[in-house]
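Inspection log for the structure reproduced underneath, given as structure tokens.
The complex is shown incomplete by one protein chain, all other protein chains being positioned as in the whole.
Chain nomenclature is as follows: A and B, assigned in order of appearance, with residue numbering initiated at 1 for each chain independently.
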Amino acid sequence: MQSATTAPAIEVQNLSIRYGSVTAVADVSFSAAAGQQLTLLGPSGCGKTSTLRAVAGLERPTAGVIRVAGKAMYDGAAGLNIPAERRGMSMVFQSYAIWPHMTVFENVAYGLRVRKIGGADLSDKVRHALDLVKMGAYAERNASQLSGGQQQRVALARACAFSPTVLLFDEPLSNLDAKLRSEMRIELRELQRRLGVTSLYVTHDLEEALAMSDQIVVMRDGLIEQNGTPAEIYNYPRTAFVADFVGSANLVSGAVLPDRSDKDRVAIRTDDGQMLVGATHGRPFGQNATLSLRTVHLRLVSELPAGAANIWPITIRRTVFLGDVTQIHVGWGGRELIVRQTVADVFTPGQTAFLRVDPEQCILLEG
Amino acid sequence: MPRMRVPTFLTQYATMVIVIAVVAVFVLYPIFYLFQAAFDVGLPDSRPPTAYGLDNFAKLLDYQAVLVNTLVVTFAATLMALVFGFVTAWILTRTDVPMKRTFEQLMTVPYYVTPLLGALAWSFLGAPESGLINQLWRAGGGSGALVDIGTPLGIAWVMALFEGSVAYVMISAVMQSMDPSLEEASEVMGASRLKTIWRVTLPLVAPGVLGAALFVFAEMLGSFSAALVLGTPARFYVITTAIYQFVSQYPPRIPLAAAMGVSLFAVMFLMLYGYRRVVAHGHFTTVGGKAFRPRVMRMGWLRWVMFGICASYVVLSVVLPVGTLIFTSLQKLAVAFPAASNFTFDNFRQAFSINAVRSAMVNSLGLAAISASVGVALTAFLAWIIQSSRMPGRGVLEYVAMFPQAVPRLVFAFGMMWAWLVIPLPVYGTFWILLIAYLTVFMPLGLRTISGVLLQLDKSLDECGQVCGASWTHRLRTITAPLLRPGLVAAWLLIFVASVRELGASILLMGPDSKVMTPAIVEAWFSSSSELTAAMALIQTAVIAAVMVLFHRLTRRLAVHGV
Partner (left out) sequence: MTKSSHVTRRTVITSGLATAAVPLAAALPQSAIAQERKVTKVLDFTTAADIAKAEAEGEFLFYSHDSEPGIASILDAFSKDFPKIKGKYVRAQNGALFSRTIAERSAGRYTADVIQFSEPSTALDFQKRSGYSRYVSPQSEFYRPEHLSNPVGDFFWIAVTFAGISYNADKVKPEDAPKNWPDVLKPIWQNAANVKQSSSGMQFVQWYELRKLYGEKFWADFAKLRPRGFDSRAQLFDRLAKGDDKICVLAEYAGYLLQKQKGSNIEFVAPPDGMPAAPLVCGIADRAPHPEAARLFMDWQMSLRGQANQQDNPYLYYGSLRKDAPPMPGGKRLSDFKLLAPTDMDAFMATRPAFNKEWNAMLGL
């Protein structure tokens, strides 16, 4: 039980959202600590946006509890649902929602005016917010004349203008081009740090989530797949879905060899006879197990390396040049594995080589 | 400790019930009386009816000619309107015809030249004996009449020219909603332009065109002006003019008129039902989704042929009728080759002195302004409930509010006349009943327009306001209203013009204190010379045109301010 002083900034318990016969969010619980960014990550339709909008007050959940800074915003059992306009949070929309009939200044000032702030105080806050996003020079410009990136900054300024403690982001960068996106990621992160706000961030972009978040909640079909830090999620995926969604992974299943396995290590034999040793990461295993091998953790060498575990001869099937990495498809036993490496070793199709992987980097998946 | 909150669901539910009830009363009440009169086989002149039965419908069989006439004229008019609409929409959206923008604006003018005016003008042009065209024909050596506007084809022609301008707007929207890359794919595969049109374009626009056809057919069924002016003198009756005749006769045959009204209503209802199924899958907006920029085909020298086609439509529907009216109104006795002594301004002098013109004009403009303003507010409110709120029962409300579309205006007014006669409120014969009639009858028009605008309004703009802490009224004032303004202005204008040009409903409900322009012109035509009527019609057109120009000036300034 947490006391009021260390209460999480955002707390969601057993949230479920149903539209008629469609369940958007089944049973979701998570909490974000103050000053942190928690990202809801997942493919479209996984329920992340619905969850965000429920926290904002724009959707009415079916059941559960939502608390912000210890105060209940929604409580299904008690019949409590505070409308969005009284929750005191701030939101950046995917489409920016910049009001085209107002100037940039007026857009940013909107929330302040609603709070009856006026005069010099108002213009100070607005200018401050605009400077934060480097849009100070555009204050008197008509908002409909801005480019996409500029609108996004204004949306950000508007969200920050009245100094909220909680910021909600609904895929704010998805409409920008790749270069701009990576720049804005960093800026956003800086901004949050500086303001000390708690952020609930929704995206389907993996890189974004990994780069910006303190905590990632991976969602699929209305349920949480995994909840952890970026490193945790990347290095120790819980399920096959997470393994393949967060980075690229090869999934290898096989029968457990109990005499070679213990509480830290698990050894499996695949159907075509390959033996593989992996780390359990404290997870239980039964008769069969699936291991996740990240493509970037697999190593190809032309000569037989030293070592005992996880070394196999393979045949090169195909190489694909992707710029920063080269993707190599290898035949391993009866199936294909994908290797990604930055080293521009030249492998030609048909060539034989050796594949090795550190057992610590073969992660046992749950379930 | 969380506070207990009274669920707003119940209050919303109650509000919805009230709103639906109010709208339903205005919409369905006249229909009820229509049906009551249609099944009345009891003593004449006694209300409520003393006996009910199907006799009136049996009597309809005696008037098969009228029913057949109606169908013939409606089919012909719909076909012609579709041809006009399709050809002009094609030319203006898909080809590089010169002066495209000018034509696009001119294409809406026939809508403002009321069908009554058009019918009057074409009667002056095409009457078999006295029509100007025929006079010229005979002077040029022809015999008999080149054109007889009093035939079903003639009536359909006039209907299609003026009431079919809607077809152009709808088909043009359909053309613009077609993705051009679909045609590009066909041409890349090697198909010729013609083949592409035949196998790709036409099948793609077919559903939309079919929808437009159904809609136009429904509108034509209720058409009144052309048949009144052109058909009645030739003893050619359609259902609407027959109803009017029955009501004005002595003694009036109300139950028979009601039975005819019901049969017309049934057909129209079916048509609109079909329309909704085909086009909108239950929704009433005609176009959904993105508007593309369609590919423009280079036509070479054919451009000028296209130009000629568009120009002749404008000439036939605007220039020729207005010119004829001017020509006619300036003569003592209108002939094709007047002597100099035949010209006079007397008709205009007289027109201005007749009470009916002066007060009717002021009444019309005032009433139109009020109906437009109240109508816009009302339909905006309804549109918001139907589209943006989450109140239960929205679908029912939409259905009820759009119901008047399925009733021909004259029939609806007949029901209203019959209904409000027994209400002790001093509504019958005054402005109020006209106002109520206009508001009810134009509700679908306003709802369609404003819903279209609301659809384009990004929901997140309002949600953002919510999250910023603004209450519903604050958001309405600062976000929704300013963004809706262009749409609201457009709806206002549409309802304004529709009120001024309205004939079928007004002619039955007009009272001595509440004379309005278009029916007043018809009344004048019944009891005075055609030259005088022409003068009155021109005065009406000039006044409307002046108001429209003024309005466009004003709203253009509003639009400049960054809305």
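Just so it is clear, a residue touches a chain if its C-beta (ideal position, glycine included) is under 8 Å from a C-beta of that chain, and two chains touch if they have at least 3 such contacts.
The structure displayed is predicted, hence computed values, not measured ones.
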Q | Shown chains that the omitted chain touches within the full complex | A | B
Q) So which of B:Ser130, B:Thr151 or B:Gln176 would be touching the chain we can't see? A) B:Ser130
Q: Please pick, from B:Ala58, B:Ala377, B:Val422 or B:Ala481, the residue that touches the omitted chain in the full complex.
A: B:Val422
(Q) Going by the contact rule already stated, which one of B:Gly42, B:Pro180 or B:Pro252 would touch the omitted chain in the full complex? (A) B:Pro252
(Q) Touching the hidden chain in the complete assembly: which of B:Thr151, B:Ser471 or B:Ser528 does that? (A) B:Ser528
Q. Looking at the whole complex, which of B:Lys59, B:Lys332, B:Arg394 or B:Arg485 touches the chain that is not displayed?
A. B:Lys332
(Q) Using the document's contact rule, name the residues of chain B that touch the chain not shown here. (A) 45, 47, 63, 66, 127-130, 233-237, 242, 245-246, 248-252, 332-335, 342, 350, 353-356, 421-422, 424, 428-429, 511-513, 523-530, 532
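As a working rule, only the chains that are shown with their structure count from here on.
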Q: For chain A and chain B, let me know how many angstrom lie between their CA-based centres, rounded off.
A: 55
Q.
Per the contact definition, I'd like the list of chain B residues that touch chain A in the complex.
A. 2-5, 7, 458, 460-461, 463-471, 474, 478-479, 482-483, 562-563
Q) Which bits of chain A are touching chain B when the two form their complex? A) 56-58, 72, 75, 78-81, 83-91, 93-95, 97, 99-101, 110-111, 114-115, 142, 144, 158, 162, 168
